[in-house]
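In this view, the complex is presented without one of its protein chains, the others remaining in place.
So, chain A:
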Amino acid sequence: MAKPVFVAWRDLRFAKGRFALMGTVIVLITVLVGLLSGLTAGLGRENTSAITALPADHLVFSAPADGRGVAFTDSRLPERTVRDWAGVPGVRRAEPLGIATTKAEAGSRTAAVSAFGVRPGSRLTPAPGGVGDGAVVLSEKAATALGVRAGGALTLGGRTVRVAAVSGAAMYSHTPVVWTSLGDWQRLTGGSGPAGTSDSGGRGGSGATGSGSASGASVGATVLALSTTGTADLTAADEKFGTKTVTTDDALRAIGSFTAENGSLQLMRGFLFAISALVIGAFFTVWTIQRSGDVAVLKALGASTRALLRDALGQAVLLLVIGTGLGTAVVAGVGVGIGGAVPFVLDPSTVLIPALIMIALGAVGAALSIRRITSVDPLTALGSAR
């Protein structure tokens, strides 16, 4: 079987300058897309990793106002609702989770942290045995930021607590997570149970936002982390308890900073994909026009249009594969080089998938451009036929 890109491969080698220029553009766009993808994933992880790592399939929020979506900052679940959900058939576990952003101090160091209040022994924390009243589990970034280790102490919302363990890399809304007991979390938030900021320096987090649950009952948690069997009628339970249940993935949209940030970055990524397809399409449009004389000759010699299209598309895909391959290598190198200095995720989803999308969209752009091969008249090869 003959190679499908006999002429195309030789064109690539012959017109080195033109293809090198285009290849460089593809490399640079791939680098840009790859870095943006890694950064988007990295920033997203710093926003959401504490939620995505929860051993739960659904999160229960207090029902939002009409026309609004659920939000961690608005959600407050009364203790009774927490108890009620635990009794819903098909719900294996319903773990209350309180969330508040506050300030932590250790010696001369301070850091904004997210306090995640859980029941002592809860499986929501990476170190279930560590959390208790007056005892916290720090994520590694929190420990690093505060310069404390297990056995040390820190001040959380004005109250001194002991560091029982340092474990996990949980981040929420760009702040490292400190796992506390629900009691400590309630004291931190003044018992009102907000998921919002509690940056008071005084005892009990007097600066906490919110003023209790909608029902006026004491707040038991910000959300409930559910593990279900799949048979639970969550909609009926929501109606009954005045809550709104979403999957853990959908719950990420309830983090305001993540939605805004991720939306902007994904838009930029989308534009880059579109730009790459257009640039590649424009290049191959010009290239196809330039070689329309050669195409006419090949058609006059008996080349089928299909073979010529295959040859031209093969050329485009070859260029795309080489360009995105080099670009991906650069991204991987940069990703390894920057290490933990910036939030950057280097994995197949941020490197290989964008590269494959680049190739696919570039091939579409090229395919639309080289369509004009079908309209090249072989008669023009004879020159003076008329």
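One rule holds in what follows: contacts are C-beta pairs under 8 Å (C-beta built on N, C-alpha and C of every residue); 3 or more make two chains touch, one makes a residue touch a chain; residues count from 1.
The criterion applied here is as follows: contacts and distances are computed from a predicted model.
Trainee: The chain dropped from view, which UniProt name applies: "Cytochrome c oxidase subunit 2", "ABC transporter ATP-binding protein", "Iron-sulfur cluster assembly scaffold protein NifU" or "Indolepyruvate ferredoxin oxidoreductase"?
Mentor: Cross-referencing UniProt, the chain left out corresponds to "ABC transporter ATP-binding protein".
Trainee: Considering the whole complex, which of A:28, A:303 or A:367 touches the chain not shown?
Mentor: Residue touching the chain left out of view: A:303.
Trainee: Give the residue, chosen from A:7, A:82 or A:99, that touches the chain omitted from the document.
Mentor: Answer from the full complex: A:7 touches the omitted chain.
Trainee: For review purposes, identify every residue of chain A that touches the missing chain, sorted by number.
Mentor: 1-3, 6-7, 10-11, 13-15, 293-294, 297-305, 307, 378-379, 381-386
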